[in-house]
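Sharing a structure, written as structure tokens. Questions coming.
Only one protein chain is missing; all other protein chains are in place.
== subunit A ==
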Amino acid sequence: MYSNKFGRLMLGLCSRKPAAVSGAVRRAAGRSGFSWTAVCQQRTLWLQRSDFLEMEKRAVIRQTGSRSASQTTVDPSELKRFQSLASKWWDEQGEFAALHAMNDLRVPFIRDNLLNVHRARHPGKPLAGLRILDVGCGGGLLTEPLGRLGANVLGIDPVENSISTAQLHSSYDPDLRDQVSYQVCTLEDLSGEEEGGTEGQGAAQFDAVVASEVVEHLADLETFAFCCSSVLKPGGSLFITTINKTSLSYALGIVVAEQILRIVPSGTHDWEKFISPEELERLLESNGFSVQSVQGMLYNPLSGGWSWTNSTAINYALHAVKLKDPAEDSSPHPEDHAAAAHS
């Protein structure tokens, strides 16, 4: 694997042709558009929900540029890109190698933060009894480890091929069959299903929502945050990993990764869609979340591994908790940074 990566490095430096999809994709969660009927359905739901929306929410400072004030969170062009990659998810040393490697950071991050909040422990199945939603699950790379740790996980993704791949992969393992399930839909669809009943009665009330490598591909973060809040139980956790919007992330994440080294296909990421942790924090807090911790992550292209770092300049992971009702103001547990920081 080492020589493979080195070879690719050399190739990236020498070649002038735009890389085909054969290069390693650094960030690849599929979130994009969908069929027209779904759009219509979405518009109806949105109009129904407009009673709930305060004007302040719309006035919240938002990213300008490529993010439009659309009613959906998904972007049709992103969808197309990830459809073609659907069968390649489970090649641990293939194009999604970096995402496989990222599990070394994100699974402990999710596990330890959830264990801090939910103290129940079962040996061998630390997350037993918890319901988790994996938004933009792709091929199920993060869904499966969480399922193995005992959680009941629902993975959703608008790309049907990815969901088929995920379902097929998890069907072989008898331990996972009862733990993970998949659905082709978007987050708005899912949160829309619950709007029918009163909150607290919906079948899809989750202890945690995970959106890893997703928000940098979304069209509308405001709706995303709102939907996350609606599917989470009060006190539930939201885990996001994404890329910061800095000159460094432009230099390394776009110029170097996409154009020079070609480890990410050109055009995968749009720098305008990156969001800084401060922005994201502000957005989440205006939607009823309290951000517990933010931790920088660093990818080493030579070793193919990730590590925690102090700087959030490029990649970072964020843990937020949905605040309980104002009547009973939950005191968020002070974050155990040591647990979150060590990989």
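Points worth noting:
In this section, a residue touches a chain if its C-beta (ideal position, glycine included) is under 8 Å from a C-beta of that chain, and two chains touch if they have at least 3 such contacts; residues count from 1.
To be clear about the criterion, contacts and distances are computed from a predicted model.
Its UniProt record calls the unshown chain "Ubiquinone biosynthesis monooxygenase COQ6, mitochondrial", which is the correct pick from "Large ribosomal subunit protein bL19m", "Ubiquinone biosynthesis monooxygenase COQ6, mitochondrial", "Origin recognition complex subunit 1" or "ER membrane protein complex subunit 4".
The omitted chain makes contact with just one of the residues A:145, A:236 or A:296: A:145. Within subunit A, the residues in touch with the undisplayed chain are 90-92, 103-104, 107-108, 111, 123-126, 144-149, 168-169, 171-175, 177.
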